[in-house]
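On to chain A.
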Amino acid sequence: MPALNHLLSAFLLAYLSITQAIASTVVIEVQDDRGHKVKLSQPAQRIVSLAPSTTELLFSAGAGKQVVGVVSYSNFPEEAQRITSVGSYNQVDLESVLALNPDLVVAWYSGNSPAAIEQLKRLGMPVYLTETRYLEQLPVTVRKLGLLTGHADSAEKIAEQLHQGLVTLKQQYSQQRPVRVFYQVWDEPLITINQENLISQVIELCGGQNVFADLNSIAPRISVEAVLQANPDVIIASGMEEQRPEWLDAWQYWPSLNAVKQQQLHFIPPDLIQRQTPRVLQGAILMCQQLAQTRQRLSKASNE
Partner candidate 1 sequence: MSNQQPTFKPALQRKQALYVLLLLSVAAMGSVALSLLSGSISVTFADLWQLLSHDQPTLTRTVVMELRLPRTLAALIVGAELAVAGCLMQVLLRNPLADPYVLGVSGGAAVGALCSISLGLGAFWISGSAFVGALVNLLLVFGLAHGQGSWSPTRLLLTGVVTASGWGAVVSFLLSIGEDSHLRGMLFWLMGDLSRASLAGVNLTVLLICLALSWALARPLNLMLRGELQAKALGVSVYPIQLTLYLLASALTASAVTQAGSVGFLGLVVPHILRLSIGTDHRVLLPAAALAGGTLLLLADTLARTLIAPQQLPVGVITAFIGVPMFLWVLQKSNRGQL
Partner candidate 2 sequence: MMNCLTAKQLKISISGKTICQQFDLQLNAGEVWGILGGNGAGKTTLLHTLAGFRAADQGEIRLFDQAIAQLKPRTRAQQMGFLLQDDQAQFPATVLETVLQGRHPHLGFWQWESPEDYLLAEQALLKVGLADYAHRPIEQLSGGERQRLKIATLLVQQPKVWLLDEPANHLDLHHQIELLSLLTAQIKVVQGCLLMSLHDLNLAQRFCDKLILLYPDQPPEQGCVADLLVEEKLSQLYQHPIRCLETDAGRVFIAG
């Protein structure tokens, strides 16, 4: 019965390959930051990243080489600047995205236009939406992106470092004597942040109190008088460039401010704190050091 045997084995083989095929259609499945399932049959090889922060997240997950499309201002790490651009995060050119024939799109929920994301999903594109509301989410996102891109191990390492870094800062600083912080996003118009903003959580992590935490909008515009009224112990600003903004020192005009009395006008490069990426850890370390300095000054002043 060699013929029958042959036939059977042929069937078996066919069966096996079919089940394998079925199984292989869903090899990787994760939930994105918005709770939607993202399924891939194999690790993504051609990734389009729709925000500077998602590009950074992908690179830190170890998937930098698979990124084939980015948006403008994707300036970190340096290699990202050489990748094809598909527009800006608020105006994505969908045709360029499609032309790159990606097998994964990583988008930014509160930055990209919902219509563009909807359109990509309708075209059958797997879309991972990032949205970082809490610092602890960052390592989780890195892990998931590692999983989707076939770098689970290296991503795990980075995520663990990030997690440990945040935990260490928390243990070291969050229970220290509170310092009243005014974080200045911009001067004209004068804009700060409320407690929903990730930066406010960094402030808390370092044992600071955001004096405008209770305002309603996430990036409220306030008056100079309101700052004078709140009388913060320290003013931290980012601005837009990599160097200290000139307008930060304009506060010297108000010697009655505690922050001016103690000479606590600090600068943190915007990319280290305003982007929701693993580099926030660097920004957080910087801020914790700055607040520690303020704390020192305050206790010295109260001793005198």
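Selection rule: all candidates are chains of the complex that A comes from, given by their letters.
Annotations
In the analysis below, a contact is a pair of C-beta atoms (placed from the backbone, for glycine too) under 8 Å apart; a residue touches a chain by one contact, two chains touch by 3 or more; residues count from 1.
Just so we're clear, the structure is a prediction, and the values are computed from it rather than from any experiment.
Here chain A appears alone, and the candidate among 1 or 2 that touches it in the complex is 1.
The residues of chain A lying in touch with candidate 1 in their complex are 73, 90-91, 186, 188-191, 212, 215-217, 219-226, 228-230, 240, 253-254, 256.
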